[in-house]
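Accompanying notes for the structure given below.
What you see is the complex with one protein chain gone and the rest in place.
First chain written, first letter: the chains are A, B, C, D and E, and each begins at residue 1.
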Amino acid sequence: MAQIETELQLLKSEAINMWTLVNSQLNKAREAFLTFDKDLAREVVLKEKRVNGSELKIDRDCENIFALFCPVAIDLRFLLAILKINSNLERIGDIAEGIAKYVIDAEAPFSKELLEVSRVLPMYEEAVAMLEDTQAAFEKEDTVLARGVFKRDDLLDAVNKSSNKVLEAHLKAHPEDTSQALWLISIIRRLERVGDQTKNVAEEIIFYLEAKVLKHSKKFA
Amino acid sequence: MAQIETELQLLKSEAINMWTLVNSQLNKAREAFLTFDKDLAREVVLKEKRVNGSELKIDRDCENIFALFCPVAIDLRFLLAILKINSNLERIGDIAEGIAKYVIDAEAPFSKELLEVSRVLPMYEEAVAMLEDTQAAFEKEDTVLARGVFKRDDLLDAVNKSSNKVLEAHLKAHPEDTSQALWLISIIRRLERVGDQTKNVAEEIIFYLEAKVLKHSKKFA
Amino acid sequence: MVTRSDLPLRVINSTPEAILKAKKRARRSFRQIRTENVFKRTLSIMGLVIIILVLGILLTLVVQSLPSIKALGLKYLWSKVWDPVQDIYGAWPFLLGTLLSSFLALIISIPFSIAVAIFLGEYHPKGWLPNFLKNTVELIAAVPSVIYGFWGLAVLVPIVRSFESSIGVEPVGVGIFSSSLILAVMIIPYAASLGRSMIHLVPSHLKEAAYGLGATRWEVIRSVVLPYTKSGLFAGILLSLGRALGETMAVTMVIGNTSLIPKSIFAPGNTMASVIANEFTEADKPVYLSALIELGLVLFLVTVVINLIGKKIIDRFTNE
Amino acid sequence: MQPSHVKYRLGKSYGFQILTYILAFACVVPLIAILFFIIKAGVTKINWHFLVNIPKPVGETGGGIANALVGSILIILVASVIAIPIGIMAGVYLSENRKSRLAYWCRLSTDILQGVPSIVIGIVAYFWLVKPFGKFSALSGSAALAIMMLPIVIRSTEETLKLLPDSLKEAALALGMPFHRVIFKVIIPVGVSGILSGVMLSIARITGETAPLLFTAFGNPYLSTKLTQPMQSLPLLIFNYATSPYNEWHDLAWGASLILLVWVLFLNIFTKIVTRKWKVQL
Amino acid sequence: MESTVIKSRNFNASFGSNHVVKNVNIDIPRNHVIAVMGPSGCGKTTYLRCINRMHELIPGASSSGEMKLNDEDVYQMHPIFVRLKIGMVFQRPNPFPNLSIYDNVIAGYKLNGIKLPKAERDRIVEHSLTRVALWNEVKDSLNKKGSFLSGGQQQRLCIARAVAMEPEVLLFDEPTSALDPISTSTVEELFHELKVNYTLIIVTHNMQQAARVSDKTAFFFMGELVEYDDTKIMFTNPKDNRTQNYITGRFS
Partner (left out) sequence: MESTVIKSRNFNASFGSNHVVKNVNIDIPRNHVIAVMGPSGCGKTTYLRCINRMHELIPGASSSGEMKLNDEDVYQMHPIFVRLKIGMVFQRPNPFPNLSIYDNVIAGYKLNGIKLPKAERDRIVEHSLTRVALWNEVKDSLNKKGSFLSGGQQQRLCIARAVAMEPEVLLFDEPTSALDPISTSTVEELFHELKVNYTLIIVTHNMQQAARVSDKTAFFFMGELVEYDDTKIMFTNPKDNRTQNYITGRFS
């Protein structure tokens, strides 16, 4: 086996590790958010450093592979994809940390009703599921699975779109929830970003496997 | 002159063009936001396609240069930096579009008072100035200028941090501004992101010129 | 005829003068093509001439020796008596004389020629001293054989004579031993210069490989240089032998010229070449002349075979 | 592995090296001896008189070798005129047609020709040019020598041209040059030094050849410039006079030997110098 | 002007019974640099030499199929004309060693016996040497032998010699494989300038070189033309698996 293959294999498993880590961060942040578990939230914040370290490592490895092996064709696309996936995953990690930090700062759990009307929980679940799907698509090099992710993002967009109106309406009735609503809107925005990032990742997977650039194509279409 | 130099030169001028474009988008969105000029906002939304196209073009050019010229050392770092800068700029473009879209959707201009207390305007100005500084640093290959950007981000962070409290207090007094506040918090969050992205860009400039990785280093320090 | 397609594309759409010039050039080219064919044919004819020449030589020899072959048959070659006065013709004394003198010469020359080859090829390929040696050895080959003969007669023969008397052999001086000595000197350059160029052909990377494994110089020569060149060295020796067999004048002058079977290596004798040189113009009877020519034919065939074998070996060696 | 083992191996190596040196330089001795003797015996005989007179009959002292000098030069000239053009063209043919059947036989013929003993060439020339015309002639001697020159010229031409990289010819052909121009304008000029050295060496070689002349040019005690008549030449003169019982003739032979030797060595050394100077870098 | 200069259809070439170029179809656009790459022995050189009919100089070599230069069948023209229109540069720099630099450049005229007025000759020499970026380096030593030049300069001199004949197409067979990296880069830089006036076809073993210098790349494998596309596409997204394996260094 050519050495570049070994290196790319290693890189792939590193990326998968990071992915698993980010996924667990996102899940733990959700758990902390749901159960108002400040300890778990603190753990997420601590582990964010691991995510950052992982990002730096992958970036550096990519740089080395570029410098040493001069990749072309599918190898090149793989590396470029990894570079992008890497920064997207890191951003998702940041978002998980952001949510965890809110849990740490918050004085009380969110009101059940607020959570209910904002539909933030199904949104969160969907975001996590999307991330898991893209990870599976990446591991199995399965572009069908990767394409499946795009549709799932619709739910996130819908929740995000409606959130302002819904929260405004809720605040009319419960002005005491103002602070919570302001936080919640940030979280919803963030989760929407997770959806976007995951979509980007799926696009990168398709780019590397099929050499098709899907990015922005919907917007052009 | 070796051909790769020509190509890198071209790439650099493309990046600068994109930068100028994104900068103008951000400025126009601000203008639109300030003067509630829906036409200008629509222009920003339209031009976002140009930004996206520019991103795709730069990505593709980078890929081609990787494939054809096998860059190493400073050339490699430059390309990697461009790749990251490119996606950051595109995100800033997205944010400008997001703000413009709000202006289009909004029914009335923000209340003066809300703007005043939230300090969103100085924040916006600072964000634009940061972006301009990094562009200058990139053009002149000036790492001192690039490092200057990091401090400037403090203002953005401060505004962002205080925004929840400030808006909550404001809403207590003016519950009729709820809808506006919810939007505003999104905008502030976005501008904070612009600051972060710009910082990332500055880090990339330093990385490519000095081969020093600053990313996440503050967090570790 | 010159057609538009024969002109360069960028000329076709340009000025009339340019087209005219281009056409002139094209016409020239057509003339060139005709000359080319004539030239090629001339060359082939020259090749043919050489073949015809050799066939002619062979045919002449065969035709002219036919009378002797008819009259004497094959046993001519091993009949021991040569007496033209009695009309008895046996070639054995000359065959033996030729073989003795040539092989003796070969045995004497081999150590020297190989030493020269190794010295020039391996130890000192460059420098004024090796250059001097190389040129000297090459000049040995350039000296005309008649001068060797003369020198042998005047200088060597007396020395051999005193040597012979010191070891108690009949001190004739002239004879097979003297001619072998002369021949040995004459043929050194052939094996030496061929051997040298063969040793030069040993790729230096092979020698370096051996040095890299910790071999000494002699080990490199023994295990790399000599095995690599052995067929080439053998060919050089064969070619020397071919020279020695066909050498005429020097031998004729110092061998003593008797048609008796040589009793020892110090005895006088005759070689095939020397007997032809001596007796050709005196041969008055057809069979006598023809018998001499038959000797020439045998000499021709033997030297041709030896030379061709040597050449084949060299060709194979250098083409590898 | 012990150092002593290495010492033994190194000793063997040096021993062999010294033996080689001794044997190699022993080869210089005969040439020096020959040069020494010929010069010693010949140098006193040579003077103007020696060069412009023909030999005196037996018993008379004095006399010279003018007839042999003139004869040698004439015979060699004619031989060269015959052999050089044919030889070069055949050499070009061989180098250009490495694979063809005709070239194979031609090459074989050249190899055979090179190995033919000179005495045999003499015999053949006798039957071709002497017997049919009923008399010995300089021309037949020239023809015999020309046959001897041919293989040297052919071989050196072929070898030189073969050494020229194919790329040279391809470069010329790729410029659209016709074949004969490629040969005359590129191949031969580049290989000129090799071809020339072959020509000069072949001349040096035939200058000293005696055997082919024995039955062709035959020798002539008088000065003759007629190609159809017997003619004297240096090697013939040396052979005849050296093997004669007369001391005066021996003296003539010594003088002639020195002249022949100097001429041949001069030609050889000159060739070497000239071809080195003209050596083209490939 | 995106017209096709060289066009081959079902082109085949053999050495005796050894079929080494198989059914090649290719269209080569004018004023482009085409790289031909592929593993050793896949027929690159053979195909290249078929284009200007140098292939047939090898005894036993044969070819069939269509090979057109500007829509005219090369194999209907006399080889001398073909070679005047399609110049060639070889692996090792091969300036004529007996000629000066000046004479080397106009060797195509001089040795062909074409007489030109001195002014015209000077113009051609200067123009050709300028084209190959050698004029400034050698203008003071035009009468010296070409063998004094460095490898890269010699190779550029050989290109000048071909350029002097004003061909339409220039063929290069591994033009830099005998040169060191620095000389290589001087020659590579030239290709971009030459394509303004000529069409360049370059056989190379060096993938990086193909990537750097060419507009289009043809990939040969076992005598077949497996893929022929824009160089950028070949190196980022080759369609054929054999191409991909070759360029990514995964030799089965």
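Keep in mind that, in the parts below, contacts are C-beta pairs under 8 Å (C-beta built on N, C-alpha and C of every residue); 3 or more make two chains touch, one makes a residue touch a chain.
Only a predicted model underlies this, so the values are computations on that prediction, with no experimental measurement involved.
In the complete assembly, the contact with the undisplayed chain comes from C:206, out of C:55, C:88, C:159 or C:206. Only one of the listed residues, C:89, C:148, C:228 or C:280, touches the absent chain: C:228. Of the options C:36, C:219 or C:294, the residue whose C-beta touches the omitted chain is C:219.
The residue touching the chain not shown here, chosen from E:66, E:120, E:180 or E:193, is E:180. Counting over the whole complex, chain D has residues 1, 3, 5-6, 9 touching the chain that is not drawn.
Residues touching the missing chain, restricted to chain A, are 2-4, 63-64, 67-70 (touch as defined at the top).
Residues 2, 4-5, 70-77, 211 are the ones on chain B that touch the missing chain.
We adopt the following convention: only the chains that are shown with their structure count from here on.
Among the inter-chain contacts, the highest number of C-beta pairs connects C-D. Chain E has the C-alpha centroid lying closest to the overall centroid of all protein C-alpha atoms shown. The geometric centre of chain B is 90 Å away from that of chain C, both derived from CA atoms. Centre-to-centre spacing of chain A and chain C amounts to 89 Å, using the average Cα coordinate of each chain. With touch defined as above, residues shared between interfaces to two or more other chains in chain B number as follows: 63, 67, 70.
Touching of two or more other chains is recorded for residues 80-81, 84, 112-113, 208, 211, 235-236 of chain E. In this structure, the chains touch in the following pairs: A-B, A-E, B-E, C-D, C-E, D-E.
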